[in-house]
Each structure stands twice: as structure tokens, then as C-alpha cells.
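One structure coming up, written as C-alpha cells, with questions to follow.
Every protein chain of the complex appears in place save one, which is left out.
Moving on to subunit A:
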Amino acid sequence: MGWIGDTVDSVKSIQLRQLLTQAVSLGMIVTSALIIWKGLMCITGSESPVVVVLSGSMEPGFKRGDILFLHMSKDPIRAGEIVVFNIDGREIPIVHRVIKVHERQDTGEVDVLTKGDNNYGDDRLLYAQGQLYLNRHHIMGRAVGFLPYVGWVTIIMTEKPIIKYILIGALGLLVITSKD
């Protein structure tokens, strides 16, 4: 009960300067998180340096909820690499393995076919109508490392957005009522 009384008192006694200071420090935290994220994008050369595995098509290697670290380099794409790609018209990236590579003599452009380890057939069913292969511009990055289970936080927040709002509301309340 005393805690509730303290909270009400602190809300009442907010002065403008203190409020502004807290708003600035909150802004600093958000900005530094953004800087780290953009910096990671530069270092790894990939549009999204970290992805969460959403489906079971790469089991038992990658399960739903694992996170993958991506890296994109100018190195040619070779069979066996695990790549993350976007199909035109679909927003969710797919993480599968390359099983076929045809690289042109002159231009160095490449036709690539992928398949999920746990799927029976290759990904031609997932590609756009009439598309037989992926090209380099479809591929966002290669998976180079992974951490198990950490991605569940993102999956829960995406599938049950109410939890996201509760968390942000609680964080906001914490920032406003904290004395430092």
C-alpha cells in the first residue's frame, strides 16, 4: 500500500525540468539502440543482420524461436549455404539451404535453387509464379551463427501484441515514476 502512495506522490511532484531530463534520457536510450542496429547493418552488409526462425522447415537444425546472425559478402553463393531470401510480393523472409547453383560465365550472375532441410521438395512452390530460380538480389544474407530460443520474445510479441502494449506501458510507467 505504501508503494501506491509513493507512486501517487511522485506523480504529483513532477517538475518540468525533471520531466524533460527523463524524456531526454529516454530519447538517448532509444537513439543508441537505433545506432547499434544501424551499425550492425553496416558491418554485416545485410538489411536485417538478425532474423528469427519462424517455421519448422529447417528442423532439427533450426527450430522455431531460434535467432540467426546474417552476413552478406560479395563472395559467390555456393551450394550448402544457408541463405535468407525474400520472394517478390511476400514480406516474410525465408531461411533455407541452397541445393543448386548455376553461375554464368560472363556476368557472374547466378541462378540458385533452395530447399528447407525438413521439407520434402524444393522451394519452387514458394517462388513467384513462373520463377524457377532465385538471383543474388533476392538474397538478404547468409546465416553464419545462431542462438537457440532467444527469438521466442519476438514471436510472442508479434503474435500476441497485447503483451507488447503491456510491456511498453509498464516501461513508460517505470520511467515516469523513477526518482533518478
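One rule holds for everything that comes next: contacts are C-beta pairs under 8 Å (C-beta built on N, C-alpha and C of every residue); 3 or more make two chains touch, one makes a residue touch a chain; residues count from 1.
Quick note on the criterion: contacts and distances are computed from a predicted model.
When the unshown chain is looked up in UniProt, the name that turns up among "glutathione transferase", "Exosome complex component RRP40", "Signal peptidase complex subunit 3" or "Anaphase-promoting complex subunit 4" is "Signal peptidase complex subunit 3".
Of the listed positions A:Ala33, A:Ala79 or A:Leu167, the one in contact with the omitted chain in the full complex is A:Ala79. One chain is missing from the display, and on subunit A it is touched by residues 60-62, 76, 78-82, 97, 99-105, 108, 111, 117, 122, 143-148.
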